[in-house]
Every structure is written in structure tokens, then in C-alpha cells.
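A single protein chain has been omitted from the complex, and every remaining protein chain is retained in its original position.
So that you can tell them apart, the chains are marked A and B in the order they are listed, and the count of residues begins at 1 in each.
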Amino acid sequence: MQEKDTVLEVKNLYKLFGPYDFLDERKAAFKLLELGASRMDVMETTGIMAAISDVSFSVKRGELFVLIGLSGSGKSTIVRCLNMLHKPTKGEILIDGEDITKYNEKQLQELRRTKVSMVFQNGGLLSHRDVLGNVAYGLEVRGVGKEERENKAMEMINMVGLTGYEHEKLSSLSGGMKQRVGIARALANDPDILLMDEAFSALDPLVKNDLQFELLRIQERMGKTIVFITHDINEAFKLGNRVGILRDGRMVQIDTPEQMLANPADDYVKKFIHNVNTSKVFCVRNIMSTPSCIVKDSDGANTALTSMRANGVSSAYVVGDHMNFIGIVTLEGALAVRDGKKTFSEAIIRDVLQVNDLDAPVADIVPLAANAAFPLAVVDEEKVFRGIITKASVLSSFVA
Amino acid sequence: MTSCLLNFPNINLNIAEPIDEFVRYININYGEVFVAAKKMLSIFINGINGALDMIPWWLMILLVVFATKKLMNSYRNGVIYGGLLFMIGACGYWHMMNETLAIVITAVIFSLLIGLPIGIALAAVRGADTIVRPILDAMQTMPTFVYMIPAVMLLGPGKVPAVLATVVYAVVPVIRLTSHGIRQVDQEVVEASRSFGSSSWQTLFKVQIPQALPTIMTGINQTMMMAVAMVVTCAMIGANGLGMEVLIAINRMESGRGIIAGFAIVIIAIIIDRLTQSLVQKEGK
Partner (left out) sequence: MKKKILQLLGMVLFVGLLAGCGSNNEKTVVFSDAGWDSVKFHNAVAGLIAEKAYGLKVETMNGSTPIMEAALVRGDVDVNMELWTDNVATYQADKAAGGIVDLGINFDDNKQGLYVPRYVIEGDPQRGIAPMAPDLHKVSDLARYSKLFVDEENPSKGRIYGAIPGWAVDEVMFKKYKHYGLDKNYVYFRPGSEATLSTAFVTAYEKGLPIVGYNWEPTWISGKLDLVLLEDAPYNQAGFEAGETAAPSVVVMVSANSRFPKRQPEFTEFLKKYHTSSALTAEALAYIADNKATYDQAARWFLQKHDNLLTQWLPPDKAQTMRAALKEQ
């Protein structure tokens, strides 16, 4: 049944909580749920709380799948079922074709140690350890030797941009840095699937934006399969390849952001999406997207070519060592360098229009975007490259 | 008729006698077990006492000074504590102090050996609290002599029943605060630990206990304080040391002698308290 590149498949998942562990009540609850009864009705008639009922979805390798819903919609329960922190009451969870709900304790341990890692809302970090000790924790419980696990941990620390902080106490880190530690810790295990439970929800908007961008960058590089939980529709649409909307424990719609915008399944989804349009889309940070192809100026033309080819695009964004924006190199430019007609530095087009206020209203940049040859580059006060704004995204923000 | 309502009716429930008989029965039939236990404990206490006696007085004072420097980062406090310790010796109580310390240290060691695992188990087993809590309350509020006399009957008077009585009294805070501390660990942190495939033991030793350590250390500190506070009561069943000195002074109404010996106990308590407290704060950071 499972397609080849499907990593994770959830089939008809139920999770019931309740003071009664009696089979009769449970059977009655299932029956009601199957008939489509609401959570409230089930609660009243059986005393059982149906946290999730009949949820199915599948995630492809390398996909970033977002589950979104209001608090109490069951999204956190689902994500905890995916590594069996919660034991589902009924249903199947297939990871690489194996049903993990049938796993014994030993197999589960193995699964958690090697295949599935999780990032928590408030980090879930060990305050008695330094950054390095936290990041190495997963490898430590797996029994990896000290030197090896610390090397691996250092690699991850560098990747999330915490170089130099490895021996800092957690109490001296900011919220954003702590989340970076959480991400590094989850990645250190080199899992196939990364679960992120409201990982950025507690952060302030600026830091959140940074981390979202960071996450996309990491995913691009490492090709992880990510299941991301959020209650923020903007975040969902910005990050997700596909988005699933949950309501009262049931899945309402699963689609790509574009299709969801175009064809909302019902009024609830419509209302949810409405939030995107009215509240936040009107500023730069909400419509900017991540360029698929970024190279460093030190990388050279060959890397740029490879990267463009891999992503099927005809231009690459060039950044400096600290993600500071430098310019764009086109396919032609890169080829010219390869053929020795130009140096790489000369091939970079530097007069790209830039936007440096992430909170600027979209209306302000419309004239800029309309006349630009390339998408606008968004940079922050530190000149760090944050994303791009295409003509299409500017215009589509006015459609709704 | 009315007297029955006014005065409590004469029911004469006799529970005391069977208990007497039980203690006597145990004592006569299983006395050997207690004698063996007593011998082992005696060796332990005497060992610690001997070790303390072997440390020259000036070295002990220097140790306190440097421990204070290291833990509290203050030479001033170190010198004060060293000076107070010197005063104990100057009043002629050095040897008695060692005897008292031997009892306190033994009692604390056993309190921790017993209290930490029980505290951990209490945190792990849901519902155990409802059963254990009244027992802990009883241990803390039961007048000490009530269980000291049976202890003397089974073990004979001296330092061994004194240690036993001290443990009964002082083990409570370390049990309470250990289980409290572990249960208070952020649930998300515990979940995170499990999500990385930690076994229950790994979660316990790598996450829950280290996270609860500041609270556990507070419990240990309180246990030490309560052990010191039992010193005079212990003297009443024949445990030598500063407590006996206080007891003699009280019985003779020699206020001066009582106050000085009492202050020696206070000094010991203060030094132990401050040093372990600063250990707690260091851990907490």
C-alpha cells in the first residue's frame, strides 16, 4: 500500500483519555466517533475525552508537513503518538512500513534513539548541563563514546549557529538560542523524522522568523522529514509543503498552502485562512519566502551551478560568511565563470533591490517589486539575508 | 445515665499490653539479631569517631577554613568558623565534639542511605504518597522517648539506639524533599528525555535526579540540622558527647556549663548548615 517515498503513514488514529478504563465505555465512544459524533457529545454520554479521532495522513521523505489547529485540537497529542510518548488507543502508525504501535519497549527505545527525534515548545532542556551536554544527550543514552558524541554534537552546534557557546550554561542563553539547542539536540541523533511541537510558538516574532528561516535552511541541507506543529497559520503556510488542519481532534483538510487558499474545505478552514489575510499578510515578513538556492561567495561557480541544477532554478543568491546578502548570480554568469571569461566575484549582480524593514507594509514595496528584474532581497539591520519577495507573492497578497 | 454523656464511657480498651508483650517477646526470642546489628553499628560509629580523633585539631580548623573559602568564596567566614571551632576546643569540648559528630555523621549517612531510595521510590509510585505521608508525619511528631525506650530495650542503652532514634527523626525531610523534588521536575524535560529513547533508569539518573538536586540538597541539609538537634535527646539514652554535657548541666542547674555546651552544639550546627547551604546554591546555579 505504502508508496515508496512515504516515510510516515498514520491510519485511522484514535486517542481516548478518560477516568474510565472500562471497555464498555470505550466501545461506546468508538461507535459514536465512527458515526461522526462530536467530541462534546462523546464526553457527555461516555465520560471519555476523545483527544484525536480517526486521523489519517502520510508524510513523504524530505517533506515538511505542518499540523495546525487551535489549542485542544489534538495536535500535540498526535505528535506524541508519533514517537509513542502517548500510546494511541486505536489505529496504525507506520514508519518505513512498520507499525510502531505494535512495538515493545525495547523496539520503541531503538526507534526513539535512531529514527525519530523531537523538539519541544519550551525546549525541554536539561538545565544542569551545558549546551554541549544537552546536544550530546541523545547520543549518550544510545551509548556512543564520549569523544564521538561530543564531536557530533559540536558539528550540530555549529550548524545551528551556536559556535562558541558550547560550554555556556543554559540559563545564560536567550529563548531563541535555547530552541537552537533543542534543534541541535534532535538533529544530533541523525533521525529520519524530526517532530517539532510548537517549537517556535513561545518566541518573539523576530526570533521566530530567524528560526523559521534557519529550519528551512537546515532542512534543505539535510533533507529531513519534518512534522511541525503550530497554531500560527502564517507559520504553517510559510514552512509547510503541505498543511493539515485539525479541529476538535479530527482532520479537516490536508493540502498544500496554495490549494488550501484556493479551495478551503469548509467554513472553518476559510475562517482559519481568513486570519492570514487580515491580520498579518500585510507586512513584508509575512509574504517573504525562502530562496531555494543559496551559495556563499567563497563557494565558487561550480557549487552555484550544481545547486541551481539540483533545484531546477536559473539563479542563486550569494551570501557572505555571516549570511550577509551580497547579490545574485545567474546561470549565464556562472557558466561564464566556468569558461574562464569572468571571475566569480565579477559574475555577481550586486545591484539587486533590497528591503530592509521586515515590518514594512506590503503596500509600500509594491512599486519596488513591480519594476524589479529579480525578486526583492529582504535583509535585516545586520544586513543578514532573511528571504526574498517575488512579484507574485506581493500581488497575491491583495487577492483575498 | 447522664454521666455517660458528660464523661467518656469507661470502655477500657487495652492495646498497650499486647504491644508490651510483643516487644518483650521479640527481645527475648530474637535478641541475637539485635546484638549482631548493634555490634556492626558500634564498629561504624567507633570507626568514624576514631577517624575524627586522628585528625589533629589545627588540621580540622584549617579544613573548615578552606572548605568555607571554596564553597562560600569568603575567607572572612572561614576565619569566623575556624575561630568558633577553636573556641569549642578552648572550652575543653574537642573530644566530646568528635563523639557527637560521630553520632551525627553516622545518623546522617544512614538517613541518606534509607531516605534517598525511599524518596525516589515515592516519586515513582503513584499513590504511595497517601500511605507513606501519615507514617512520615508520625515519625516527625511522635514524642521521641516513645520509640527510644523500645529501642533501648532491643539494643541496650548507648550510641546505637541514639543513632537509630536520630535516623527515625531526621530521615523524614530527605524523603519528603527527594520525592517532592523529583516530582517537580518539568514534565516536558522528562518527556524530552524519554523521547530520546532513555530507559527509565537513564531518565532517573541523568535527568530527574540532577534536575531535582537543589531540592534534594535542601532535604539533606535539613536532615543534618535535625540530626544535630537530637543530640541532647540522645544523651538521655546514654549517648556520650556534647549532649551529655548539656544534660548533666541541666540536671545540676549549672546554667553556665549548659549554655557553653549548648553553644558548642549551635556552632557545629551553624557550620554544617552554612557549608551545605552554599553547596546547594552552587548546585542550583
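Structure notes:
By definition in this document, a contact is a pair of C-beta atoms (placed from the backbone, for glycine too) under 8 Å apart; a residue touches a chain by one contact, two chains touch by 3 or more.
Not measured: the values here are computed from a predicted model.
In terms of the touch definition stated at the top, the absent chain reaches B within the entire complex.
From the options B:M72, B:V108, B:V189 or B:A235, the residue with contact to the chain not on display is B:A235.
When the omitted chain is restored, the residue from B:L112, B:L247, B:A264 or B:V280 that touches it is B:L247. Chain B meets the missing chain through residues 24, 27-28, 31, 35, 38-39, 42, 45-46, 145, 149, 152-154, 156-160, 235-240, 244, 247-253.
Keep this in mind: only the chains that are shown with their structure count from here on.
Contact residues of chain A toward chain B in the complex are 80, 83, 85, 108-114, 116-118, 120-129, 137-138, 140-142, 169, 171, 185, 189, 195.
Across the interface of their complex, chain A is touched by residues 186, 188-189, 191-199, 202, 206-207, 210-211, 213, 285 of chain B.
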